[in-house]
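Attaching a single structure in structure tokens format; questions to follow.
Removed from the display is one protein chain of the complex; every other protein chain stays in position.
To keep things simple, chains are lettered A, B and C as they appear, and every chain counts its residues starting from 1.
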Amino acid sequence: MVTRKPVFLVIGAGAGIGGHAAQRFAVGGYHAVLARRSDAEGLQKLVDAITEAGDEASGRLLDASLPDTIEELVEEVERDIGPIEVALFNLGAQIGNRSLADTSDRMFELGWRLATYAPFRLARALMPHMVSREKGTLIVTSATAAMRGNAGQHSHAAAMGGRRMLCQTLNAEFAPQGIHISHVVIDGAVNAPDTLGKMLGDKFEAFKGEDGVLDPAAVAETYWHLAHQPRSAWTHEVDLRPWTDVPWWNDN
Amino acid sequence: MVTRKPVFLVIGAGAGIGGHAAQRFAVGGYHAVLARRSDAEGLQKLVDAITEAGDEASGRLLDASLPDTIEELVEEVERDIGPIEVALFNLGAQIGNRSLADTSDRMFELGWRLATYAPFRLARALMPHMVSREKGTLIVTSATAAMRGNAGQHSHAAAMGGRRMLCQTLNAEFAPQGIHISHVVIDGAVNAPDTLGKMLGDKFEAFKGEDGVLDPAAVAETYWHLAHQPRSAWTHEVDLRPWTDVPWWNDN
Amino acid sequence: MVTRKPVFLVIGAGAGIGGHAAQRFAVGGYHAVLARRSDAEGLQKLVDAITEAGDEASGRLLDASLPDTIEELVEEVERDIGPIEVALFNLGAQIGNRSLADTSDRMFELGWRLATYAPFRLARALMPHMVSREKGTLIVTSATAAMRGNAGQHSHAAAMGGRRMLCQTLNAEFAPQGIHISHVVIDGAVNAPDTLGKMLGDKFEAFKGEDGVLDPAAVAETYWHLAHQPRSAWTHEVDLRPWTDVPWWNDN
Partner (left out) sequence: MVTRKPVFLVIGAGAGIGGHAAQRFAVGGYHAVLARRSDAEGLQKLVDAITEAGDEASGRLLDASLPDTIEELVEEVERDIGPIEVALFNLGAQIGNRSLADTSDRMFELGWRLATYAPFRLARALMPHMVSREKGTLIVTSATAAMRGNAGQHSHAAAMGGRRMLCQTLNAEFAPQGIHISHVVIDGAVNAPDTLGKMLGDKFEAFKGEDGVLDPAAVAETYWHLAHQPRSAWTHEVDLRPWTDVPWWNDN
């Protein structure tokens, strides 16, 4: 479908930050395009929740680790739906803590492929469109591992450190062309039933405490704010964590 | 006057970020208390602009470099106006570029007194009130000089570097008690007729370019966003600069 | 040849930092193993210069971008020459400034392969040996691009940002096992006839000024110092630049 609304594209649209961001932008007047790797049913649920509320959304399955997938998605959305005004790269590459010996070549490369190379590919496909319109926003969800490398995080931290520097090089090239690039350091656990919930099972409720995990709807609200900052006052980097969490730079 | 509204207190309420923040919070339903060092007339104008729009504001003159001034202001506001829900420390200590030889003891100390010690005093006066209510927000306007020390910035950078670390120690102690502390790195020139305008005179318009200086109203909008983040997703540090400005970490 | 000396292995042994480090460690009593991608003749010259001075050295050609090369080199050196006490990863991935549109998938991946993945592979091959001996040092030559991403540095900065985080994860896992990991930020041009000299041609002498480019022998001296810090006082990160250079965090 072609839309008259501006388009919000999110790559990595699960039930956490990605899905909530899609919902927030849809409510705010965007056509939300949700892309994720698998679970067509879960994706449809997210899309339906938005359209049933009277807002606009589409869903796409795509494997960001495969060639041309991201590139084709961008072209298709631009051609068949509408100009992408805001894009959110929301794929992570966390594989838990593993010693160096237990970090295989494949894991290390996959971390890079998803967390560093995929946002590069998204930017390369997207920037020409945004530059031709002299506006647009690219928000990149990032992680503590972009700021410091903890034990066991060889794959994840190397990939995220690369992602952070990439966001800086993108900002340096494209901000003066009117494109807002924002790198968001998610410095805490997110209240996401798909990931954290599955991992913790029964202990999830206790772990969450009183507002003790990041509410993805609240994160989405900050993304909305970033995307609507006037160009005279843009944020490139921002951190987010629950009130009870110790920031990454402090001792536990 | 006693208010039924939550109170927003800004120390350093000129015609730039401070004044615009006061206006933004007043429009949003706060009673804004504007404090500044001098120019009773200019202060009254800012207060009048808010009250004539049907919102609430009060003005106070105070010299933050003198003992007890900040402390007494906090007590007076809490007692006579209402509980301070959001405070903005907005005093800078920029004195232009000076070589070490031209940076006197007095200048170096004054930089510390205004930029590091004054926010410490504000925090010490304010935190007990906020802690007793288990909520509150302290936003601190900061500067590029908090991140790196350029030539000629001996006084300013030393003071701002201290300010940034202070914001981190405040966050470490008070975030778990429900108080949101936010350090905002203003990494560009602000469109402020009082300071930048006077300095540049005729050249001000050309310097500003097309959205090329920070619009204080846009900065105030980000402050509003920070102050209303739910405690499950707080930002401690954020940067702001115009789209055409080179971030502090990039080469010019 | 089997040596009785401790072994110093350098990957990326050109006429700049790598070659000078080999020489410094050879003079200091190590058997230096110099590995580089090409130019067997140039390599032999470096080896000869060391052995003619009465010290020990061997040379190896290896393409660090190919599978198993680094891994086999480590095994071969450990088996046929002796235990590697100090290793230096000295390969860069600078390809000059290129816009995003001019940065191909291949370039971006090659940057990662040489600058992030290759040191990961070196560490994975080397650490078991060093851990079994409860000592060893891995020095990684890095660059300004590991600290901030400038325009045109998409491939280089992403790769170096990943490298820096990798060095931190390696340090976090292996320092407590007695292995010293050091990340050296080379924040200036190096006086290397192979690279800078060829690039600048006639202008090289003028560019160098009075000690205005990093002397690779001086860099090697700092590497020597790092490798011999007692474990009670280890340096993980250090920067190096000529006196006339502006540090990366300052404005030009």
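Everything that follows uses one rule, which is that a contact is a pair of C-beta atoms (placed from the backbone, for glycine too) under 8 Å apart; a residue touches a chain by one contact, two chains touch by 3 or more.
In this text the structure is predicted, and so the values were computed from the model without any measurement.
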Candidate in contact with the missing chain, chosen from C:P6, C:P83 or C:G212: C:G212
Residue, one of C:G54, C:G201 or C:P230, that touches the chain absent here: C:P230
Contact with the hidden chain (one of C:V27, C:A175 or C:L196): C:A175
Hidden partner chain, touching residue among B:G19, B:G59 or B:G161: B:G161
Hidden partner interface residues of chain C, rising order: 168, 171-172, 175-176, 178, 180, 191, 211-215, 218-219, 221-222, 225, 229-244, 246-247, 249-250
Interface residues of chain B (partner: the chain not displayed): 99-101, 103, 105, 108-109, 112, 116-117, 120-121, 123-124, 127-128, 145-146, 148-154, 157-174
Residues from chain A at the interface with the omitted partner, ascending: 147-151, 248-252
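The criterion applied here is as follows: only the chains that are shown with their structure count from here on.
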Inter-centroid spacing, chain B versus chain A (mean Cα positions, whole Å): 31
Between chain B and chain C, centroid-to-centroid distance (C-alpha), Å: 45
Residue list for chain C, restricted to those that touch at least two other chains: 148-151
